[in-house]
Every structure is written in C-alpha cells, then in structure tokens.
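A quick write-up on the structure given underneath.
Every protein chain except one is present and positioned as in the full complex.
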Amino acid sequence: MTRRHIALAAAFAALITLPYWLSGAYYINVSSQVLFYAIFALGLNVLVGYGGLVSLGHASLFGITAYATGYLLQNGWSHTPAILGALVIGLAATALFAALALRATGIGFIMITLALGQIVWGLAYRWISLTGGDNGISLHGRPSPFGFELGSAPAFYYVTLVIFVVAVTAVAIFVQSPLGAAVKGTRDQPRRMNALGYHVWAIRFWACLLSGLLTSIAGILFVYYNQFISPQTTALTASAEVLLMVIAGGPATLLGPIVGAALVVVVKNIVSGYIERWNFLLGAIFVAIVILMPEGLVPGTVRLWRGGLRAFRRRRGIIIAQSAEPKA
Amino acid sequence: MSALAVKGLCKAFGGLHVTTDVNLDVEPGERRLIIGPNGAGKTTLFNLITGELTPDSGSIHLLGQDVTNTPSRRRPHLGMARTYQIITLFTRDTIVRNVTLALLGLSQARWNPLTVLDRQPEFIDRAHDALTKVGLRNIADRPLSQTSYGERRRVEIAMALAQEPKVLLLDEPYAGLSIDERRDVQETIRAIPRDVTIVMIEHNMDVALSFAERITLLHFGKIVVEGSRSEVVNDPRTKEVYLGH
Partner (left out) sequence: MTFWLVLTVNSITFGGLLFLLSAGFSLIFGLMRIPNLTHGSLFMLGAYFGATLVVGMLGLQLNFWLAAILATVAVAFLGALIERLLLRRLPGDALAQVLVTLGLSFIAADFCLMVWGGDPINVETPAGLGGFLRAGPAVFPLYRIAIIFIAAIFAVGLWVLLDRTRLGAMIRAGVDDPDMARVVGIRVSQLFTIVFALGAALAAFAGIIGGPILSVYPGIDQDMLPLALVVVILGGTGSLLGSFVGSIIVGFIYNFGQALLPELAYFVLFLPMLLVLVFRPQGLFGRHVP
C-alpha cells in the first residue's frame, strides 16, 4: 500500500513541476494533450472497462460538445455560459444516444454507437450552415478564470492538470463506490444482477452519463486547446483512436487509459514528424494488442513482470534446494 | 395463506408448450421438491416464477401478493431469491464481494457513487455473517476464481440467504458436486430456518428425497403427480414417467 502511495506522490510531483523539467512549449503542449485525451479515455473506460459496453462512436460525443462550445462562442456567448451550455448539450446528446444504444448489448450496442457516430460525422460534414462543414469552426482565445491568462502553454497545462486530477479522483471514487460495484456487476453477470434486485438498464444509463460527462469535459478542453473544431474530430478513426487508448492501456484499470492516452498521443506526435502514415501504425498497433496482449499494456506488463519474478524465484529456489540436498 | 401460489401457469414458444396449466401451492416453511425427467420444464417453471420469463396466462402470488406483472428485478425486494443450475457468480471478485453484491441489491445504497463499499460495515459484516452460515467465513477474502465448484455453490446459497428471502428457489443445487461437497451443501440447506420456504429442483433422488416433504412431479410441462414423499414415490405414474431413465 505504501509503495503505491509513494509512486502516486512522485507522479503527482512530476506532473506539477512538469513545465520546469520539460522545457519547450511544444512538449508542454503535448503533455496537455495527453492529459485531456486521458480524461476522454477515462470517460470511455467507464463504459468499456467497467460497464462492459464497447462504443465505436464516442468521438461523436466529444465532437458534439466541442462543436457546441465553438458554436455558442461564435454566436457571442461569453466563455462561462458557453462552457456550461456545451456541457448541457453534451449530456443531453449522451442521454439520447444511451437511450437508443441501450436497446441492445454486445455487438448490437457497438453497431448502434457506430451508426450514431456516422450520423454525427455526416451532419458535421454536410450541415454547413450549422457546423461550417469542412471549414469547421474557429475559436478566438481562451477563457481567463480568476484573471489568469491561458494563452501560454504552461498556463493551459496547469488548468488541464487541475481538471485531470479532479477527473481521475472522481473515477477512482466511483469505482470504489456501491454504484461502481453495481456497474461492474452488470458487466460480468447482467442476468444475475437482475435476479439480485438491480435495475440493470438504469445502472448502465448512469454509467453512460458519467462517461458522457468526462468525454464532454475533454471535448471542451480540446477545442480550447486547438482553437478549432472540424468534422475529422468526429470520424470513425477518432473513435477508434480513443478506443485504442483504452484497450492499449488496459480496460477496467485506472492507470490503463492514462497510459494508453500517453502512448497514443506521444507516438502520434513524434511519429508524424517522421512517418506520414499514422493510420497504418494505429491499425497495426491495434491488431497487435488485440491479438497479443488483449488485457492491455498495464495488466499485461504486470502479468509479465509478476510471471518473470515468479519464474526467477522458482529457478532460484530450485538452485538453492539442489545445493542444500545431500549428495546421494 | 401460502408462501408461493401459482395458478394456471402456461407458456408456449411458438408451437412448443413448455408449461401447461401448472398449479402450485407451497405452505410457509415447507420443503417442496420439484422433480421430472430432462426437458420436463422445471427450470422454465422457475424462470416464470421469478419473472425472467413472462407467462402467457396464469398468476403468481408471493405471500398473498400478486406478482404476476411485477418486473423480475423487483421480486427479490419482495422476498424471492433464487439459485441457478449453472453457477454464474462474479469470478473477478472475492467471495465476500460476491455476497456483498447480493446484500447491496436490496439496499438503496446501490445508487451511491461516493462512499467506499469495502469500508461499509453494514454490508461487510452482514456478508461475513452469511458466509459463516455456510461455513466459508475463513476464506471470505479469497478470489472466487480460486475456489472449488462446491465452495462456489455454497457462496451462491450464502448470497441467496443474505437476501433474507421468504421463498428460496434452488435450481439443482447438487449438480456437479462431489460426494463430500454434496454433504456440505446438504448440511447447509438443512440448516436453513423454517421462516424460509424452500422449493428445490433436483435430479439426484437420494439427496433430494431426504430433503423433501412434498413432491411435485413435472413431465412435458404438466404436473403429473403431487403429494407427500411416500405418496409420490409409490405412485405408479411416477415409475411410468421415469421408465428408461
């Protein structure tokens, strides 16, 4: 237990002091990206890892909130009402999507989320009067909470960090809570949960709402970071990317989506400097992880580490035992 | 007033009649055994009683209350608990967490997203009590994946008992158990107090007969014989149904 606390404290310290040991606006910006994509991945993980419901359309919720922010700002709203309005719109969309998608489970659920994602992408592309189509919506500036200017990389990073810490804490509390236990129960044995008196549909619906809230928050951070939103953000590739973050890191863990987000964002940023074809790599990593390490990097690495340690101890035990035995 | 009263229950899938005009009157505290060859519709009857299947016609009364149209998730709150033929427990969790989930299902706390479940004594303590009743208190913190089939069966019974049911439906509780495990489960079931009415489906005659006070014989979804243990055992129709088995 104490080892974990030390590691946590060290990580926290590293994150707080990041702009000091990772110099350069570029790297600080990449770190900001890692943080809000991690919030996005944590949000999806509430559904995928803890709820057992795989969504192939989550980028559409991310995008809807981002678009809502941009649209409201464009129409003269000031930052705080725009952010709140976007959150409301994001949650409303989540509730609607959940009501539709929860009519099915398993592959049916995936297909409905896929269809919803495609509809949103198509609307983002074609409903030019609302979304600007391919040209997207541009933002002009970031909010100034309590008078702090967020234009610089470190400033934006710190705000993102605060929100990230709150988000992680919220998910951690949720997972340990009775409702979290109920969500996990519906993932593992929905029929049994029903027979134990749980309202499986309602539990899943609440999980969707929590997921949607986190996704919406990430979407708002995204659009303020980029100062721009376009249909590409709602495409199937974007939904696949965040799903990759979850399964690469390891679903049903707290650290997994964070590690997954870091991996995907860093590789994408670094690699795109050298290779043009990011999608090829994304697809290859996807296939490799699904086939070779389906439980994700975090549990997989833990498994290998423990397995390696155990094998080492076993081997050492054999050697010691052999040397202790009297020669026959 | 009977603990469980079923009248005229019917269910058909297309042309296949799986339950035809079943009537059941189980007295409070009774130990009722439901027997019948494979495919007789015993588990289907249980599924109808718990509400997982909707009957085409007929009624189900639990302690005088009409629950025919009550959703299956509400029936545990009214005092109905059930175990399954194939054990479907939460293998990713510990034994005590399995029982805790059973307790949580009946509590308003199941909607709480803020407190830490493992630090709530009202659940953990009661879970430990339920495990003590089935003799598994000492391995409460063991992951379910590391338990034997017999132990899991007892965990399942602990979960059912933790729900403090008025009517307990046991679906082939002895299926797949070794002789020793069977004896443990038998003791556990025998120790259940009389304020719980038990209806059991079972195949294994030796174990089941010692348990039963009244027996209902089901065949092709219909009740063929019903009565006390000796009545049913000695009835010629019983032998007819089981000929060849």
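Lettered A and B in written order, each chain numbered from 1.
We adopt the following convention: contacts are C-beta pairs under 8 Å (C-beta built on N, C-alpha and C of every residue); 3 or more make two chains touch, one makes a residue touch a chain.
Quick caveat, the model's predicted, so the values are computed rather than measured.
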Exercise. Shown chains touched by the missing chain?
Worked result: A
Problem set entry | Touch criterion as defined above, residue of A:T17, A:T169 or A:N279 at the omitted chain | A:N279
Exercise. Going by the touch rule given at the top, which residues of chain A touch the chain that is not shown?
Worked result: 54, 56, 100, 103-104, 106-108, 110-112, 114-116, 118-119, 121-123, 125-129, 236-237, 240, 243, 247, 277-280, 282-287, 290-291, 294
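The rule we apply is simple: only the chains that are shown with their structure count from here on.
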Exercise. Using mean CA coordinates as chain centres, what's the chain A-chain B distance in Å?
Worked result: 42
Seminar exercise, completed: chain B residues touching chain A in their complex are 50, 52, 72-74, 76-77, 82, 84, 88-92, 97, 100-102, 104-107, 109-118, 120, 159, 163
Exercise. Contact residues on chain A for chain B in the complex?
Worked result: 173-174, 176-182, 184-185, 188-189, 191-200, 206, 210
